[in-house]
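For reference, the structure I am asking about is given below.
Apart from one protein chain that is not included, each protein chain of the complex appears where it belongs.
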Amino acid sequence: MSASLHVALVRLAAWLAIILLGVPVAAGLAGVIAPAFGWLPALGGHEPTLEHWQALTRRPGLAGMVALSYASGLASAALALAIVALFIGVFLHSRWFGAVQRLLSPLLAVPHAAAAIGLAFLLSPSGLVSRWLSPWASGWQFPPNYLFPGDPYGLALILGLTLKEVPFLLLMSLAALPQCRARERMRVARALGYRPLAGFLKAVMPGLYPLLRLPLYAVIAFASSTVDVALILGPSTPPPLAVAVMRWLNDPDLAMRFMASAGALLQFAVTLTALASWWLLERLVARALRDWPGDGRRRFGERVGALLGGGAIGLVVVLVLASLAGLILWSLAAYWPFPEAWPQPLTPRNWLRGAGGFVDPLAQAALIGGVATLIALVLVTGALEAETFRHRPPRAGVQWLLYLPLLVPSVAFLFGLVLMQTQAGLTPGLAAVIGGHAIFVLPYVFLSLAESYRRLDPRWTQLARSLGASPAGVFWRVRLPLLTTPLLTAAAVGFAVSIGQYLPTLLLGAGRISTITTEAVTLASGGDRRLTAVYALLQLLLPALGFALALGLPRLLLRRRAGLLSRP
Amino acid sequence: MKPRAPCGWLSRLSVAALLAVSWPAMAYQLDDWASVVAEARGQSVYFNAWGGDATINEYLDWVAGRMADEYGVEVVHVKLADTAEAVSRVLAEKAAGNTEDGAIDLIWINGENFAAMQKNDLLYGPWVESLPNFALTRPQANPEVREDFTLPTAGLESPWGKAQLTFYYDSARVDEPPRSIPALLDWARAHPGRFTYPLVPDFLGSSFLKQALLGLVDDPEPLYRPVDEADFAAVTAPLWEYLDELHPYLWREGEDFPASSAALRQLMGDGELSLAFTFTPSEPAVAVANYQLPKSTRSYVLDAGTLGNVHFVAIPFNASHKAGALALANFLLSPRAQARKQSIDGWGDASVLAMDALSERQRAAFQADSDNPARLPPGALANTLAEPHPSWMERLEQAWQARYVAQ
Partner (left out) sequence: MNPREITMPSSDSLILDAVRIALDGRSLLALDLAVAPGEIVTVMGPSGVGKSTLLDYVAGFLPTAFSASGAVRLGELELTALPAEARHVGLLFQDPLLFPHLSVAGNLAFGMRAGGNRRERRRRIDAALDEVGLGGYAERDPATLSGGQKARVALLRVLLSRPRAMLLDEPFSKLDATRRDELRRLVFAQVRERRLPTLMVTHDAADAQAAGGRVIELDLPSDAG
C-alpha cells in the first residue's frame, strides 16, 4: 500500500467515525427538540410553544423522578469507583490479583438486564436468599412483605448498577494500570515504607484516575438514564425519569409524545448535570487532598481497607454468581413454591419450549454484533491512527462527539433516528440495524482502545520507520500486532454492547430483525420467569464467548510472545 | 390473477419492469374477495403483535404455517413488548411522509391504542365488513364486535378475541375469595399484603380502577358518556375513599406496584400474593400448565360481573401488503382458527364467533376440551360489564397519579 493511500484511508476512517456518530445523534436530537417545543406536523403540532414544558412541570412526582435519576447515577458510580480503587489498592501487590481479575472479567459479559433480573430473583421477598432462610431461621411460611427491590430510595437500583459497573471499571483500570506505571509507583511507595492501600491512594491513584475519567463519565451517563435496569430494580411511585419518559413515549395517547420529548430533553439535562456535579466533585477532592500525599503518613486504614476492599469485591462476585445461579435454577424449575429452596422436580421443558425459537435469533445477534463491532473497530483504529499523523490528540469537541451516544440518553434520540431513517428512505432491516448498533458500539470500542493506542511507546514507530518500514507497514506490522490484546478486549466489549441493544434493534429493524435480546425482552414482558431465565442465559452466551476469545486467543496466539501478554 | 411471465430472461425482465411501473398499489377490489386472495399470494405480511407469551407465539406460528400452505402468504410475527412501539413506528412513518411503503401490515390492538390511531388517521379502511368470515360474528346480535371501549370501530379493525376481567386465587391459601369490590376491602384487611393491582397506567391497573368505580357508584350511567359531561370529582369520590382505605393493606403497603399483568401473575406464582386478576380468562389455566401458578389456582368472576372487551386487528394506512393483511384477518376469524385459539392447548382466548352462525361440525371444535380446574366455570363469562367511555380512563389515570405518585 502506498504511503499516501494509507494516509487517505486512515483519514477517511476518522471522518466516517465522526459522521456515523454525529449525524444520527444530531438528527435524533433534532427529532426530540422539535416536538418538545411543539413542532410535529404529523400530530398536528405546527406552532412553537412552551406548553409541553409546563405540562411536564405539572407532572406529579417529577422532582422525585429527577432526584432518583441524578442520585442513582452519581451514587452507583461513586460506589463502583470506591470498590474498584479499594480492591486494586489492597490487592495489586498480592498474588490474588490475577485470580480475581480473571474471575471478574467474564462478569462484564453479563448483560445489564440479565444481571438485574438475577439480582431481583435473589433478593426479593420470595427470592433465593429469603427461601434459604425460610422457614427455619425467619419463620416465614409465606414471602415477607418488605420493599426490595423497588424501594423508594432506589437502593436496589443503585446496588444493581454498581454490580454491573464494577467489572467495567475494573477492566478499564486493568488496561490503564500499565499506562500509569502502577507497578513501579507501587514499588517506590512500598520501598519508602508505605502500606499497600496508602501507597496506592497516594502514589498510584492520582495517575490512574485521569485514565478512568471518561469511563466514569460513561458510567454516570448510563446509570442516570438507564431504563432496563430501573424497570426491574427501581421504584415505581415515582420511577426514575428515564422510565417515566419511556412510558410517556409509549403512551397510547399520541399527544403525550410532545411532553415525552420535553421529558427526554430534561433527562439529557439531568445526565449533564450529574456529569457536571461529578466534575465539580473531582475538583473539590483534588483541592482538598492536594497536600495529602506529602503528609508522610504511611498507613491509611489498612486493615479496614483490606476488609472493605476484599469484602466488597467478594460481595460483587458472590452476588453476580448467585444471580446467575438463580437464573439457572429458574430455567430448570417446574412450579417452585415458596419457601422451597430448591426447585423440584428439575425439568428440561422450559429449555425445550424455547428451543424452537432461539437458534435464529442467536445467529442473527452474532452476525449483527460481529459486523457492527468490526465496523467500529476499523473506524476507531482509523481515528486513532489519524491522531498519530498530527502528533496530538484531537480537539476536545471531536472527543466529546465520539462519546455522544453514551451521553445522550437513547430514549431521547431513537424516535428522531427512526424519523430520519424513514425520511432518507432507508429500508428497515439488517443493514439499518447494524448501522444503529455501530453507533452504540463505537464509543465503547473507542473508550477501551484509545488510551492503549495513544500510549503505545512512539519509539516503536520511530524504530520501525528508521528500519525502512512505510507508515502502512508500521501500522499493520508493528502497531496492530503490539496492540493485539487491547484490540481483542475492545472487540469483546463492543460485541457485548451490541448483544445488549434492544431499542435500536427493534426500531431500526421495524421489529423484523429479531435477536436473542429482542426475544428475551418481549418474553420478559410476558412475565414467564422460566422462559425469561432461559433467554437471559442464552443472551449471556454470546458475550461470554466473546470475552473468552478475547482473553484466550492472545494466550494461544502469543504463547511464544510473552512480552505482548504482560499484564499489570 | 397474476399473469405468468413468458420464458426467456429478456421477456421476464421486461414484464418485471412493466409490473413495477404499472402494477397499482391496490389492484384488488374490497368487494371482490377473490381479487384480494389473488393479490395476497406471494406477499409477506408483517403482523405486529405482543410477543410476551410463548403460548400466543406458538399459536401464531401455527397461523403462519396455515397461511403459507393455503394462501401462499408468508406471515412474519413481529414480536412487540408493547403495542405502542408499533403505533410509534406508524407515526414516525407518517411524519416522514411514508404513505405507501409502511413496515407494518397488521397490528393487534384495542382500546386507547386504537382510539389514538383512529384519531390521527393512522388506519386503513373501512374494510372489516368485506371479510367473508366477519358475518360469522353475527354483528347485529353481538354489537360488541363493532365497538371498542364504546367507540365504534367504523370498520377499521376486525374482532379477534374476547377478554374479561377474571379474578384468580390460590385455593390452598384462600377459602373464600371476595365476590364484590366492597368485600375485597374486607378481605384485604384480613389478609394484609396479599393483594395488589398493576401500576396505573398499565392497562390492567387502569382497568381495576374502572372495575372498582363501577362496583362503588350507585348510578353507572355517567361513566358511559364522555367524562367532561359529568362531575368527575363527585362521581369518583367513593373510589378515592375506597383506595385510601385499601392501600395500606396492599402488597408492600401500596408503596410499590407490579409493572404489569405479567408481573402480577409472577407475584402469585412466588406466593407473595394469594389473590390476583387478569384480562385473559384462560391465563390462570395456561399458567398452571406452564408451572407458573400452583395447581390449586382457581378462577372466578365477581358476582355483579366484571369488565369485558374485545380485542382486534387493524391495518395501518400505509401498510405495504394490505391484501395479505386482509387475507390474514379473515383467516383469524375462520372457525378453525378461532376454535384452536379458544382451546386450552392452543391459546385459550375466547372466540368472537357466534355459535349459532356455525355448522354443527364447526361448533363441535369449540367444545371444552379439558376440564382444567383453574379455568372459569362454564357460563361465568356471561356476566359482562361494558367498558366505560375511553375518556374516563385517562382522567382516572391522571387523578390516580396525582394522588399516589406525587411525593
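Each chain gets a letter, A and B, in the order it is written, and its residues are counted from 1.
Everything that follows uses one rule, which is that contacts are C-beta pairs under 8 Å (C-beta built on N, C-alpha and C of every residue); 3 or more make two chains touch, one makes a residue touch a chain.
The structure displayed is predicted, hence computed values, not measured ones.
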Displayed chains contacted by the hidden chain, counting the whole assembly: A
Residue of A:Pro152, A:Pro178, A:Pro293 or A:Gly370 touching the missing chain in the full complex: A:Pro293
Touch criterion as defined above, residue of A:Arg11, A:Arg187 or A:Arg455 at the omitted chain: A:Arg187
Chain not shown, touching residues in subunit A: 93, 95, 181, 184-185, 187-196, 199, 202-203, 206-207, 291, 293-298
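In this text, only the chains that are shown with their structure count from here on.
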Distance from the mean Cα position of subunit B to that of subunit A, given in whole angstrom: 36
Footprint of subunit B on subunit A - complex, ascending: 40-44, 59-61, 63-64, 124-126, 142-143, 145-147, 150-152, 231, 235-238, 247, 249-254, 257, 333-338, 347, 349-350, 353-354, 356-357, 415, 418-420, 422-423, 428, 506-507, 510-512, 514, 518-519, 521-531
Parts of subunit B lying in touch with subunit A, wherever the complex brings them together: 46, 48, 50-54, 57, 61, 76, 78-89, 91-98, 103-104, 111-113, 115-116, 119-120, 173, 192-194, 199, 201, 251-253, 255-257, 259-263, 265-267, 269-272, 274, 288, 290-295, 394, 401-402, 404-407
